[in-house]
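With one protein chain withheld, the remaining protein chains of the complex are depicted in position.
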Amino acid sequence: MKNKASLTWREKLHEVIYEADTAKGKTFDVLLLILILLSVFFVVIESITGLDDWVYTFLFYAEWVVTILFSLEYIARIISIKHPKKYIFSFYGIIDFLSTIPLYLSFFLAGSTAFLTFRALRLLRIFRILKVTRYIGEGNKLAAALKNSKAKIFVFLYAVVILSLIAGTLMYLIEGKDSGFTSIPIGIYWTIVTLTTVGFGDIHPVTPLGQFLASIIMILGYGIIAVPTGIVSAEYSKSAKPQALNNTQSCYNCGQEKHLDSAKYCNNCGYSLNKDE
Amino acid sequence: MKNKASLTWREKLHEVIYEADTAKGKTFDVLLLILILLSVFFVVIESITGLDDWVYTFLFYAEWVVTILFSLEYIARIISIKHPKKYIFSFYGIIDFLSTIPLYLSFFLAGSTAFLTFRALRLLRIFRILKVTRYIGEGNKLAAALKNSKAKIFVFLYAVVILSLIAGTLMYLIEGKDSGFTSIPIGIYWTIVTLTTVGFGDIHPVTPLGQFLASIIMILGYGIIAVPTGIVSAEYSKSAKPQALNNTQSCYNCGQEKHLDSAKYCNNCGYSLNKDE
Amino acid sequence: MKNKASLTWREKLHEVIYEADTAKGKTFDVLLLILILLSVFFVVIESITGLDDWVYTFLFYAEWVVTILFSLEYIARIISIKHPKKYIFSFYGIIDFLSTIPLYLSFFLAGSTAFLTFRALRLLRIFRILKVTRYIGEGNKLAAALKNSKAKIFVFLYAVVILSLIAGTLMYLIEGKDSGFTSIPIGIYWTIVTLTTVGFGDIHPVTPLGQFLASIIMILGYGIIAVPTGIVSAEYSKSAKPQALNNTQSCYNCGQEKHLDSAKYCNNCGYSLNKDE
Partner (left out) sequence: MKNKASLTWREKLHEVIYEADTAKGKTFDVLLLILILLSVFFVVIESITGLDDWVYTFLFYAEWVVTILFSLEYIARIISIKHPKKYIFSFYGIIDFLSTIPLYLSFFLAGSTAFLTFRALRLLRIFRILKVTRYIGEGNKLAAALKNSKAKIFVFLYAVVILSLIAGTLMYLIEGKDSGFTSIPIGIYWTIVTLTTVGFGDIHPVTPLGQFLASIIMILGYGIIAVPTGIVSAEYSKSAKPQALNNTQSCYNCGQEKHLDSAKYCNNCGYSLNKDE
């Protein structure tokens, strides 16, 4: 990094916008987060009907202020970065763009303002401020666990889909239109509602045979919830295990490895482990 | 395998139909999968009422095309295999047969077309294409875990059934017909709905005593979901354990592998493991 | 055991009734199980209304036959055992008594026949036949796991009760009688329904504040389901661990224990482990 005084304004802007380590950068990120939270809050409140008129008027103007600020931020991000294309087509670049455009579109298309809630995705930026590395680390661990379990998850989801397809058809055949099972897709929807133990109750079996099949589906759903849990538990345990004795110190005398972190002497030959520390 | 040129047409057919490794075999499997997906999609769509007439007409003909193609495939499979009986009475053989027969039967029996969704089971063939060994391997692991836990699962299911029987009867006695508990089987059905935390709400207790018993059943159900989860987790951990012995040291004398990390002498021949360290 | 011929009739009876190992004993147990299953089936069917009259007539007589057979069995069990009191006041003794008495009571008290379903508990006898030791072993493991986790389970249940009490009161205060929260006990019942993720939907919050509190309760319930699961998983893992290296063989030369089951030589001193085998 160059000497502060010699930085161009673009470099200074880059430091403020893209870096969370400096005081200014952190302040910028916190202000941005508050703005994002406010904007999401506005969109959510706006959807409620029956509030006083001044609320909607206030929200209308507040929305425009937020959108203009977001637009300025978007332009600043493009200007201050070396490779603007890399940012524009990055995950956050697309999210930032989608966060500003709906309000402008609302001049032409009714209803598009509702998409403003995609701004919620911008909240993911929170990770940059809150001790980034730590929380991102947790996210990466989770992502790694999911990646390792890809095959397991595929088999599990595939089984759920096949099961829903078959059970949904059977329920449609058994219960029929009178019980609300008006088509096979509705049957599949009901099976997913039941298999995942959600159970809305908007549709439910009324014939004895349907209730019997439903019971089997429920017990199946109750049982196979153990599969994703078992997968995640196993992955977490696996990733936790190496930490138990991943001490890389090896004895200079006998080469013994896997000492306790607190060990001072080799547990195999008694030679001191602290020689050159 | 013989030289390609010298293969009879039956052998060539066999290679295309039964082998997923060759280019032709893979193409055949992919085409078959698309056909299966389409056929399942057709059956599901056909069950929806209120669509335009041309859709039903189109589906009627599409159904026949698919069924004839499936029939040809079925015949080709029987012709090209050495031991047709082995195929016919195999899992896939029966599924393939059940996938074609319902439409023919629909000449004689109304409603049998709905069974066409059993074609969904043919989707299991997908495993043959998608890096078979890997996914089948996961399935086998799961199957092995289930087999090992057979006794545990039996005890668990048995407890659920006994519990449902007793709780269902008590709820029938306490709540009675006014609350919808019209018979003991309905009480058992309700208990399963509640114990598995599905909770449709079509039937629910209204008396204080019934609500108290329901609360106990719910907490029980909330608690015993831990049992299948614990079983699967334990099985997964067990199958993961052999890695605890993934020590790569092999004995110079007898080649024995899988020593304890702390072993100094080969546990097979007694030769020192530390020779050249 | 004495020579077969010299057994008194009481000893012979005892062998048939109480021992599942002999051919006659096994036959007796299987017949008894079928009878129990039938009797449970009869009680369940009898509760269904709207069947043909002959069904109820048949069930009436069948019930009497079953009850008389059970009474004879009960008397035979008392006669053939040395210490009848021990049997009468044992778990199965009480269940056997409760299985027969309701029908006799029905002469005097209406409605008591419904209690006949307690016969379902007699089904627990199934464990005696199906490779007893194995399944009982699983049950004992489960019981041991539960006993070890007693303190954990107490804390967990206590937290659930306190939470239900407080959340139930808050919901009663927030939602009030109009939403169906007619009293604090109803509020507690609703909290349990929600916390266990059952969610009947017979009562549900309608005010924004109530829905907000409900959301928190649901996420809490979703989260704390992990506690019993974690407890059971941990107990199962603990009980599974000793099996990893519970080899009791110790080296005759250096006393080293914990060898792999397949070890032939001590991993500490290289001395043969197979000396006297």
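Just so it is clear, A, B and C label the chains in written order, and each chain counts residues from 1 on its own.
In the analysis below, a residue touches a chain if its C-beta (ideal position, glycine included) is under 8 Å from a C-beta of that chain, and two chains touch if they have at least 3 such contacts.
Only a predicted model underlies this, so the values are computations on that prediction, with no experimental measurement involved.
Which of B:47, B:67, B:211 or B:229 sits in contact with the chain that's absent?
Considering all chains, including the one not shown, the answer is B:229.
Can you tell me which of A:59, A:162, A:198 or A:220 touches the chain that was removed from the display?
Considering the complete complex, A:198 is the one touching the chain left out.
State which residues belonging to chain A touch the missing partner chain.
40, 43-44, 47-49, 111, 114-115, 117-118, 120-121, 123-124, 126, 134-135, 137-139, 142, 153, 157, 160, 185-186, 188-189, 192-193, 195-202, 225, 228-229, 231-233, 235-237, 240, 244, 259-260, 262-272
In the full complex, which bits of chain C touch the chain not displayed? Write them out.
151-152, 154-155, 158, 162, 165-166, 169, 172-173, 182-185, 188, 194, 197-201, 204, 208, 211-212, 214-215, 218-219, 221-223, 225-227, 229-231, 233-234, 237-238, 255, 258
Since one chain has been left out of the picture, which residues of chain B touch it in the full complex?
Residues 197-201, 229, 233, 260, 262 of chain B touch the chain absent from view.
Everything below uses one rule, namely that only the chains that are shown with their structure count from here on.
Select, from all pairs of chains, the pair with the highest number of C-beta pairs in contact.
That would be the chain pair B-C.
Using only Cα atoms to place each chain's centre, name the chain farthest from chain C.
Looking at centroid distances, A is the chain farthest away.
Do the two copies chain A and chain B share over half of their interface residue numbers, or under half; same or different?
different
Can you compute the centre-to-centre distance for chain A and chain B, using the mean CA position of each chain? Integer Å is fine.
Chain centroid spacing, chain A to chain B, equals 29 Å.
Cα centroid separation between chain A and chain C, in whole Å?
Here the centre of chain C sits 41 Å away from the centre of chain A.
Tell me, which residues of chain C touch at least two other chains?
197-201, 229, 233
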